[in-house]
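For this view, one protein chain was removed and the others were kept in their places.
Let's turn to chain A:
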Amino acid sequence: MVNRESNVFPGILGRVCDRPCEPACRRGRVEEKPVAICRLKRVAADHRDDVTQFLPRAPRQKNGKRVACIGAGPASLTVANDLMPLGYDVTIFEKWGTPGGLMRTNIPSFRLPASVLAEEIGYIVDMGVDLRLGTPIESLKALLDSREFDAVFVGSGAPKGKDLSLPGRHETQAVEDHIHIGIDWLESVAFDHIKSIGKRVLIIGVGNTAMDCCRSSLRLGATEVKVMARKPRNFFKASDWELEDAEDENVEIVINHAPKSFVVENGKLTGMMFDRMEYQLDGNKILSEKVAGEVFFPCDDVILAIGQENAFPWIENDLGVEFDKWHVPKVDKLTFQSSRPDVFFGGDAAFGPKNIIWAVEHGHQAAISLHRFLQGQSVRERLPALLNLSSRKMGLHEWSYKNDYNPVERRLMPHVDLKERFKKINIEVELGFNAEQAAAEVQRCLNCDVQTVFDAKLCIECDACIDICPVDCLTMTANRPEEELRQHLKAPSRNKTQPLFVSSALKHTARVMVKDEDLCVHCGLCAERCPTAAWDMQKSTISIPHASDESPSCTPPQTLKIA
């Protein structure tokens, strides 16, 4: 349930998340690889017992307000998840016959089994959401005019794949039949409309959609799949692990080739012509580029995976919902409210393609706004995030967290055998961590939530903490400006963007205790070696408010509850 609180779809995101959390993980600073946070969420989700009795429930007594969500993707589902327990009537309109949005249509089932999707979506829908499948909204005006709803949330995603207008693209119908738009093609595969593809396939683009396209092709009969990249590897948009997984399946990634034209012979697609590019690079910057020649790649099919856009042909111009010149709706970044107060946006529909976890976060924030808006309160006066600290000390050198540093490297995800996995399109490739792997991976965590808290009044300057610190992150020295202070640390300061902790002046010598948090492994030895408990290990709990934390009427509470 903790897993579900802000994540909402732990089983889904534990498999296919874009993992913005992992680059931030501090384990990546002490060795190369961060903790496999994403896959651990999957472990927790896969091995749970029946949680149905703990799930939020909608009250029998409704509050009379009705919210329409457009599109049954992660953003809309999160809105429903947050608003149903508060007594709202939520209706979700979905054009397809199944809910899930892009999670279902664009993520192949060998990465995300349909059963996982169905279960986690079911938790939300079963609260009593009015889910209207096969019901595309063709006019927002009509929806608003019907007066059936008090507010509308647009979570319709970015459903339009970009096309590539090159010579030969529309030469004959036979050619068009073999050039596919990535996300549309994945959608057709997901709904079993497409069951095969030619032997030789070229994928244009190297984003995560391209990875899904190339791996799906292999499962539909392709034997020679090439992903064509315009730029060198460090410019790829796809996540490293998705690239690795594709290359494991013998997909060839060809760099520095810019598409030039579709080659058509006798009305049939025979291949594509590319410009071979040469770049002058300075780290991650391209200084100059030039075309060094032309190359022909034969193929039977081409899949274009060069990006997607949001499109709102169904939103009329005169409704008060404003768009900018790129046809992107003007949406407030804090409240997700559009220029029309009763219309809110979230997910890819709001700011263009991002990822599922962002869509979930948009959903949470939009739910708070919808709740406040429908209770007649300002959408901008939101509850602040809170931080609570509590000591982890249980006894002499005993802490209520595992403080020992575990040196093991990141566990590798076990995969289904290469031959086995191509037999059917829906064989999940990743098997999930076993108990041993999960236990080891969990112990790689550096416990950033357990903070070293220093009380200068208690310090007797015995040096014990400084002597014991394995990563030399503590220093006692005369106080001076931060830049100078960094020159006087026990170990060189590597991460200038992380502020130093500087205590108030110490009792005996008026020096200060300085901590460079950068590489601290939170082993708690400073606190164990401290004779006066000037150091303590304290758990910090961040409380991020959700709609359920607001009072039912959104008014400030009369008395403060002290936890």
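Just so it is clear, contacts are C-beta pairs under 8 Å (C-beta built on N, C-alpha and C of every residue); 3 or more make two chains touch, one makes a residue touch a chain; residues count from 1.
Criterion: contacts and distances are computed from a predicted model.
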Can you pick, from "2-oxoglutarate ferredoxin oxidoreductase subunit beta", "G3E family GTPase", "Sulphur transport domain-containing protein" or "Stage V sporulation protein AE", the UniProt name of the chain not shown? "2-oxoglutarate ferredoxin oxidoreductase subunit beta"
Just name the one of A:133, A:460 or A:505 that touches the chain not displayed here. A:460
Touching the hidden chain, out of A:256, A:403, A:437 or A:538, is A:403
Residue among A:457, A:480 or A:494 touching the omitted chain: A:494
Contacting the left-out chain in the complete assembly, out of A:22, A:242 or A:528: A:528
Chain not shown, touching residues in chain A: 30, 397-398, 403-405, 407, 460-464, 466-468, 470-473, 491-492, 494, 507-509, 519, 521, 523, 525, 528-532
